[in-house]
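Before I ask anything, here is the structure I am working with.
The complex is shown incomplete by one protein chain, all other protein chains being positioned as in the whole.
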Amino acid sequence: MTRLIGIAALLGAIFASGAHAQNTTLDEIARYRAQLQDGNPAELWEARGEDLWKQKRGPKQVSLEQCDLGKGRGVVKGAYAELPRYFSDADKVMDLESRLLHCMVTLQGFSRADATKRVFGSGSSRSDYEALAAWITSESRGVVMKVSLNHQKMQEAYELGEKAFYFRGGPHDFSCATCHSEDNKRIRLQDLPNLTQKKGAQLGYTTWPAYRVSQGELRTFQWRINDCFRQQRFPDLVFGSELSIALTAFLAYNANGAAFNAPAIKR
Amino acid sequence: MADPMRIRATARDGAVNVKVLMSHEMETGQRKDASGKLVPAHYIRSVTATHQGKTVLTAQWGPAVSKNPYLEFDFKGGQKGDKVVVTWEDNKGEKRSDEGVIN
Amino acid sequence: MNHSRRKAIKTGGGLLALLLSAGILKPGEALAQADAFSMKTLAEALRAVGAQNPAASNAIVFKAPAIAENGAVVPVAVESKLPGTESITLLVEKNPTPLVASFVIPAGTTGSISTRVKMGQTSDVYALVKAEGKFYMAKQEIKITLGGCGG
Partner (left out) sequence: MKTAHWALPAVVIAGLVAAGCATAPREIQPVTANDLAIMKASFQEKGQAKLDRLDQDEAQKLCSHPPSVRIPAEVSARIEKNNMATIKYPADGKLMGDWKAGEVIAQRGVGKQFSDDPKTPSGGNCYACHQLSKNEISFGTIGPSLYNFGKLRGGPTPEMQRYAYGRIYNSQAFSACSNMPRFGHNDILTEQQIKDVTALLLDPNSPVNQ
């Protein structure tokens, strides 16, 4: 026991001397992030997304202005702040990306295969979802998150999403909670929002989609959770799958009450 | 055909602040693709900005300017409603010109 | 040297010609610049842009973080308070080719530019300013950190 106390005292001393250096690091990282805020390349995606939304496309030559994102046909303003939601025409809970897929298939006449050929972009092979999501979500900037669990299927989605959040698996035993269930944690120098608490869930959810400077791409929430699972060493999360929507419903509902603030720019 | 630039020109304190976002891969020529092949260099090598026909900035770039480049500068003499024209040309000879209105 | 200059002429874009004809760049300068982008060391790059022994100047102000979260995008802003600033050039010493970008500042344009550069590793970043025909320089170290969870 005395040995333990000795170690604690020693650690305290080390940290007292190391604290200054560490604060400087974090201050500089904060400066780095602040300096990127002005001039977010996400705007380039937003512009393309708005064009895509309004263009007559697909075998049926219809524009997505006929698509109902939950607030009526063609209503984009504030729509993302209420997604995911239950859609009676599909009898399903859908997030933005799965709803766009639904509209591309049912309204524009694309085959499901064609409409899911490139869900995540890479360089010159670009994803329509990333552009559309950039624009649609930008139309919810400043809108307070208001996701409803009133429908039974939303309630079920939330509960499944919550279980998935804590589900440990794969060779590394990781779950979402491994990284996202405690305050003030980091991976390397990247802050990890505690998604189990209101503040963290709000901060985490309302800042996606985001332009990732490490990739030079705009990424949507579907990408975010797909890539989390990749790094959790899970198999490939299917775009628009039931679990992906359930997990999104869990996280989006926990963010209720916060003003939506994306597309953002992140490392 | 490259995507349009985003140009924001704002008059403030007797000068015009210009912010430009360009859509470009800015390939260095040193990166390998998934199959291990070198991706050829492809980058904007020159930029010019004009106001009422007068050049207010020119730049020469190499491939170490970040992907989807950002550029900000200030010049004097612009009025609200004037146009600022930005043109870039890349190493493959592709060009793009867009304009922004000073507000 | 001659060979690479020829190459620079051959591949030189239309804008370069435009700058030359507009008298913004003198022919020697333009060629030197195009060439300078392929130089592999800081000293060679400086020589190629005609800046032999630039004087250190604290009238050149950097606005850049000392630590970057990612080397693919490092925000760098430079303000030259030197009167008669004609050009601002950015160089990253430890990049494979240090010359990153060069900006020609005509009269009436403020001596400040802001852009984002790629850095392969922690390095000194130099801002070279030409003012009233003379070269001045300032530097700042920027640390590049590793990040993420699967890298």
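A few remarks follow.
Which chain is which? They are A, B and C, in the order written, and residues in each are numbered from 1.
The rule is simple: contacts are C-beta pairs under 8 Å (C-beta built on N, C-alpha and C of every residue); 3 or more make two chains touch, one makes a residue touch a chain.
It should be emphasised that the depicted structure is a prediction, and the values quoted were computed from it without experimental measurement.
One chain is not depicted; across the entire complex it touches A, C.
When the omitted chain is restored, the residue from A:Lys60, A:Arg112 or A:Arg186 that touches it is A:Arg186. Considering A:Asp51, A:Asp114 or A:Glu159, the position touching the chain not shown turns out to be A:Glu159 (whole complex).
Taking the whole complex into account, chain A touches the unshown chain at residues 7, 10-11, 14-15, 18, 21-22, 25, 159-160, 162-164, 166-175, 177-179, 181-182, 184-190, 192, 196-199, 229-231, 233-238, 241-244, 246, 254. By the touch definition given at the top, chain C reaches the unshown chain through residues 67, 143, 145-151.
As a convention for this text, only the chains that are shown with their structure count from here on.
Across the two candidate interfaces, B-C and A-B, the one carrying more C-beta contacts is B-C. Chain centres here are Cα averages; for chain A and chain C they lie 37 Å apart. Centre-to-centre, using mean CA coordinates, chain B is 16 Å away from chain C. Residues of chain B in contact with two or more other chains: 66-67, 70, 72. Within chain A, residues 213, 216 each touch two or more of the remaining chains.
Residues 15, 26, 28, 30, 45-48, 54-67, 69-77, 87, 89, 91, 93, 95 of chain B are the ones touching chain C in the complex. Those residues of chain C that touch chain B in the shared complex are 11, 13-16, 18-19, 22, 24-25, 33-34, 37, 72-75, 77, 92, 95-97, 99-106, 108-110, 112-119. Chain A meets chain C in the complex at residues 24-25, 28-29, 31-33, 35-36, 179, 187-190, 213-214, 216, 230-231, 267.
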